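Could you have a look at this structure, given as structure tokens, before my questions?
Removed from the display is one protein chain of the complex; every other protein chain stays in position.
Residue numbering begins at 1 within each chain, and the chains themselves are lettered A, B and C in the order written.
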Amino acid sequence: MALTRDQIAMRVAQELQDGYYVNLGIGIPTLVANYIPEGMEVMLQSENGLLGMGEFPTEETIDPDLINAGKQTVTAVTGAAYFSSAESFAMIRGGHVDLTVLGAFEVDQEGNIASWMIPGKLVKGMGGAMDLVAGAENIIVTMTHANKHGVSKILKKCTLPLTGAGCIKRVITELAFMEIKDGAFHLLERAPGVSVEEIQALTEADLVIPEHVPEMKV
Amino acid sequence: MALTRDQIAMRVAQELQDGYYVNLGIGIPTLVANYIPEGMEVMLQSENGLLGMGEFPTEETIDPDLINAGKQTVTAVTGAAYFSSAESFAMIRGGHVDLTVLGAFEVDQEGNIASWMIPGKLVKGMGGAMDLVAGAENIIVTMTHANKHGVSKILKKCTLPLTGAGCIKRVITELAFMEIKDGAFHLLERAPGVSVEEIQALTEADLVIPEHVPEMKV
Amino acid sequence: MSGFNKVVTSYEEALAGFTDNMTVMVGGFGLCGIPEGLIEQVNKLGSTGLTAISNNAGVDGFGLGKWLEKRQISTMIGSYVGENELFEKLLLSGEMEVILTPQGTLAEKIRAGGAGIPAFFTATGYGTDVANGKETREIDGRHYVLEPSLTADFALVKAWKADTMGNLIFRKTAMNFNPMMATAGKITVAEVEEIVEPGELDPNYIHTPGIYVQRVIKGQFEKRIEQRTVKPSHQES
Partner (left out) sequence: MSGFNKVVTSYEEALAGFTDNMTVMVGGFGLCGIPEGLIEQVNKLGSTGLTAISNNAGVDGFGLGKWLEKRQISTMIGSYVGENELFEKLLLSGEMEVILTPQGTLAEKIRAGGAGIPAFFTATGYGTDVANGKETREIDGRHYVLEPSLTADFALVKAWKADTMGNLIFRKTAMNFNPMMATAGKITVAEVEEIVEPGELDPNYIHTPGIYVQRVIKGQFEKRIEQRTVKPSHQES
């Protein structure tokens, strides 16, 4: 069966390592914070100037001067640090963040990602997304495999304006965990109960399917 | 009579304005701090990371963590700030320092300055001098008009390796206060008792001499 | 003399010399850390033809949203805009030009402007529309875009505390774009919650040295919250 949003987040969380500094985008990526393995320490970076983002505040501790990149009120963990946007993106651009998780509209087999603009809709802007995809060595994209009409978003070539070129290596959808290399998607894992054929059917890109495709453990 | 080192500093100090942020180089420029006009406030920037440099400490207050760009132990005034070398040169390069005073081996009528290297002698490095001359809008060079053999250092063209190109506008020597513009030195003031002819004799550069050249008041 | 006393007591003084068609940077991320009173004053002045450099463009009726209402902005440079409906209208009608800039590139362009760096290379935006018309270059096997720096006639920033000499400290994530903008304005005006005497701020922890700041004014801040997210008070994990 296709993964839920939370299950996608759970699978992403398995890629975390103790001591990782991680930037989580808005949407499913944010949920990853709920599934950090027991006893593992991870520091969340929020690109508006916070390393060590904590959970939401209570009504008593809410502070308008302490928000995350989604403009939500948050808290800071012990050992956190605040800094300017320039410093924050120095961290990101300089490759100091260990893992970045973010959503996308489309990805393609060249590692391109489109995540910020749909022509014809109001353009709100890329925010920090272009910096994140250009700066991070280690990116996981979480997205749905196809749109509601069954049109694949795992493509040979992105159709929407790009957020970054040649920068994506790993993608998790509700159906599959895939790696992009040598100009193709490689199927690493499938969602429990989802067949390789179902994945193949919803994948427009070249998909390399190994003999054995294990099921995800979520 | 030719100005003393202190008199040169006194003349430079007349160019200060209340509220100026000033960077003073090593040597005569340092002496300018002793002649800040009564009641005028000036903040001294030291490029190793201090805005608001104070006087030397006492034996009791000496602090190895608090030095100036000449590596001398100093103090900080009330309202000072410490910062990194990158921030310090952001100030300098970004043109935020109101006045920079520094020494030179040679200057020429194109506004070039040579102050850091004499071929054949050990090259110790330019330190912050190249950044200072490139970054400051308002620079005063203090230097001797000629060497001990009477060879002019106010030149048509510098002979030594440059510290900066086309960046110097004002020069004070023991004999004269000059402005560089339109490819020539312009004599603005002469040291008390020094004749225009004496200055002319020790100036290799093109020197524009107005009808009346007032004496400096020091 | 009072060479380093930068305190002004009215918003008129704070924005003296502000005119139509100027380029103005405005600090803040969303509505967090914005100079509310200075924004209000520009709104009162009614200056038009402004090029506004700000990460966001406020919301309807608050922050830069007010400038939109009065059609004060002709060009908006930001990374994420359009949290208000009016923005869309002005954009579609061509009354306003928008230059979308990746957030980190925007931050660095402003820092570079203040630091006398006219342009720098960044990988951000390579292969995207952001790189259109810009020089690109391969360096050590990666592709980069040349980005020119940004400066402004006025930088309007919001700080937590200032001393009278213009040394600033910011608080938590209300810092955001404010420190860089403070360095990049020909005239930088800091609106702050508290003004203290020189010496009261520890010189070791000044975020913005006073050399960058021309005017300081004490403001009143509403500090409106855009996304009020809380957990129940009794949940104690």
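What we mean here is this: a residue touches a chain if its C-beta (ideal position, glycine included) is under 8 Å from a C-beta of that chain, and two chains touch if they have at least 3 such contacts.
Please read all numbers here as calculations on a predicted model, not as lab measurements.
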Relative to the complete complex, which of the depicted chains are touched by the chain excluded from display? A, B, C
In the whole complex, not just what's shown, which of B:14, B:84, B:147 or B:195 touches the removed chain? B:84
Among C:94, C:118 or C:232, which one is in touch with the chain left out? C:118
Touching the hidden chain, out of B:4, B:17 or B:73, is B:73
Contacts of subunit C with the missing chain: which residues? 108, 112, 115-123, 139-140, 142, 144, 148, 169-172, 202-205
What residues on subunit B make contact with the chain left out of this view? 46-50, 55-60, 62-74, 76, 82-86, 88-90, 92-93, 112, 122-131, 134-135, 161-166
Residues from subunit A at the interface with the omitted partner, ascending: 17-21, 39-43, 45, 51-52, 76, 78-83, 87, 89-97, 135
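We take it that only the chains that are shown with their structure count from here on.
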As a quick test, compute the distance in whole Å between the mean CA positions of subunit A and subunit C. 28
Roughly how many whole angstrom separate the Cα centroids of subunit A and subunit B? 55
Distance between the CA centroids of subunit B and subunit C (whole Å) is 36
Multi-chain contacts only, two chains or more: what residues does subunit C have there? 111
Where subunit A touches two or more other chains, by residue: none
